[in-house]
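Right, chain A next:
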Amino acid sequence: MRGHLATWANTVVAGAFAAGISITMPAAADDTIKVGVLHSLSGTMAISETTLKDTMLFLIEEQNKKGGLLGKKLEAVVVDPASDWPLFAEKARQLIEQDKVAAVFGCWTSSSRKSVLPVFEELNGLLFYPVQYEGEESQRNVFYTGAAPNQQAIPAVDYLMSEDGGSVKRWVLAGTDYVYPQTTNKILKAYLESKGVAGEDIMVNYTPFGHSDWQTIVSDIKKFGSAGKKTAVVSTINGDANVPFYKELGNQGVKAEDIPVVAFSVGEEELAGLDTTPLVGHLAAWNYFQSVDAPANAEFIDAWKAYTKNDKRVTNDPMEAHVIGFNMWVKAVEKAATTDPDAVIDAIVGVSVPNLTGGFSTMMPNHHITKPVLIGEIQADGQFETVWETPGLVVGDEWSDYLPDSKSLIADWRAPMSCGNFNVATGKCGGKAGTTN
Partner candidate 1 sequence: MISQRFFAAGADRRIAITISILIGVAVIVPTLNIAVAPDSAFHVPSYLVALVGKYLCYALLALALDLVWGFCGILSLGHGAFFALGGYAMGMYLMRQIGDRGVYANPLLPDFMVFLNWKELPWFWHGFDHFWFAALMVMAVPGLLAFVFGWFAFRSRVTGVYLSIITQAMTYALLLAFFRNDMGFGGNNGLTDFKDILGFNVQANTTRSALFAASAATLALGVFVTWRIIGSRYGKLLMAVRDAESRTRFLGWRAENVKLFAFTVSAVMAGIAGALYVPQVGIINPGEFDPANSIEVVVWAAVGGRGTIVGPIIGAVLVNAGKSWFTGALPEFWLFALGGLFIAVTLFLPSGIVGMWDSWQAKRSGRKAAADAADATAVPEMAIAPAAIVRGGRPAAGAAPEPQPAE
Partner candidate 2 sequence: MSKANTILYLDGVSVSFDGFRAINNLSLVLDKGEMRAIIGPNGAGKTTMMDIVTGKTRPDAGEVYFDGNVDLTRHDEADIAMLGIGRKFQKPTVFENHCVEDNLLLSLKGPRSILPALFSRRSTAENKRIDDIFDIIRLGHRRGDLAASLSHGQKQWLEIGMLLAQDPKLLLVDEPVAGMTDAETEETARLLKQIAETHSVIVVEHDMHFVRELGVKVTCLHEGSVLSEGSLDFVSADERVVEVYLGR
C-alpha cells in the first residue's frame, strides 16, 4: 500500500513540475542573443499574428547574415500564446525569466498587451508592439511602433473632409465593440465636433467580435447616407468581421464614390481573402502600403518573397512596424554596446532608422515613433493606391488632445522626467511616479 501511494504522490509532483523542468531544458548558449517572438500561432488572432512571427524570423535571419549583433548571432525564441490573454502573460514571463531574451517582439490586441504590461514592468524586459492602437498609454518597457490615433484616424478624417476626399459632411463611426474602436471613436467624435459637425450627422454603431451578418447595418448605413449630405464610414471593425462586412457592402452596391469606407484595421492581408473588384475606391489609412513606390520597399518585398518562397505573400503595416522596431533595437543595442534593458531604453530614444516608405522614423521620448500617414484606395488587385499622404512625419501622440482627461498628460522617458503620464497642469507624474523598475 505504501509503495503505491508513493508512486501516486510522485505522479502529482512530477506533473506539477513537468512544465518548469522541461522549459528550462534549452540551456542558454552564451554566444547568442535571444529575441522573443510572442505572437499567437493558433486561435482567433493567428490569422493576423502568424505573419508577424514570420517577419521576425526573417529579420533575424537577415541580421545574422549581416554578422549578427555585437559579434553574436541572434536566436529567435518562438512561443505560441494561442490568442489566450492570460497565456500571453505566462509566455512573456517565460521568455524573460527562463529564456532570458534580450527583447520581445509581439502582441497584437490591446488585451494581450495589457496582459503582459505588468510582466515587462516587473521583470524589466523590452517589448516592441507593432500594431496601431488606441493610445492612452506609455510605458517605460514598451515601444509602440504601430500608429497612435493621431497617426491614423485623425489624418484619415482630415482627408475625407478635404475637397480631394469628397468634402464629407456626415459620418458613420462603425466599429467592433472593444476598447480600440471605442476610444478611437470617442477621439474622432470630439475631433469632428470641434470641426463643426453636428451631433445628428454622426452615427455610431458597434458590433460584436466576428460579426458576420451585416445586412441590417449596411442598409442602415445606406439610409443614413441618403440624406443628401456627402457621407463616409469610418470603420474600426476588427479583422475577422471585415470580410463579411465588405462582401455585404459590395453586394448591396455601396459604392466608394457614394459612401466611401475608410478602415484602420484592413490591410493587404485582410484583402487577400476578398474579391476587391466591388470595393475599388474604399479607403484605408496606414503608415505603409505594399504598393508604396520606394527603393527600400521594393528591396524588402523581394527579400520577403524570396524568404517565404511565395510570390503571392503580401506585406502590411504591422510588418513594417516590426522592421522599424527591430532595426531601432539593433541600433540602440549597438549604441549601448549591451543588450541590458536599462541601457537600451536610454539609448533608443532618438534613434532614427529608415522606414520602408522612403523616409526615416525616429523613436521619440514617449516611446512612440514618427511616421508618415498614408491614405490609400483599394484597387482591383487587392492592393492600395496612395491617394494622399501627410506632408511630413507625424509624431505618435500617446495622450490624445481630444479627450478631456488626457489633454494635459505627456510622456517623456528621458531622465530626469522619466515619466509616462506627466501632468503638465499639476506638474506631477501620475501613478507610478519615479518607478524605475
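What we mean here is this: a residue touches a chain if its C-beta (ideal position, glycine included) is under 8 Å from a C-beta of that chain, and two chains touch if they have at least 3 such contacts; residues count from 1.
Criterion applied: all candidates are chains of the complex that A comes from, given by their letters.
No experiment lies behind these values; they were computed from the predicted model shown.
Enquirer: Pick the candidate touching chain A in this complex: 1 or 2?
Expert: Only one candidate touches chain A in this complex, namely 1.
Enquirer: Residue numbers of chain A touching candidate 1 in their complex, please.
Expert: 4-5, 8-9, 11-13, 15-20, 22-23, 41-42, 78-82, 84-87, 89-91, 93-94, 97-98, 109-111, 114-115, 117-119, 121-122, 136-137, 177-179, 182-183, 186, 206, 208-209, 403-406, 409, 420-421, 423, 426, 428, 430-432
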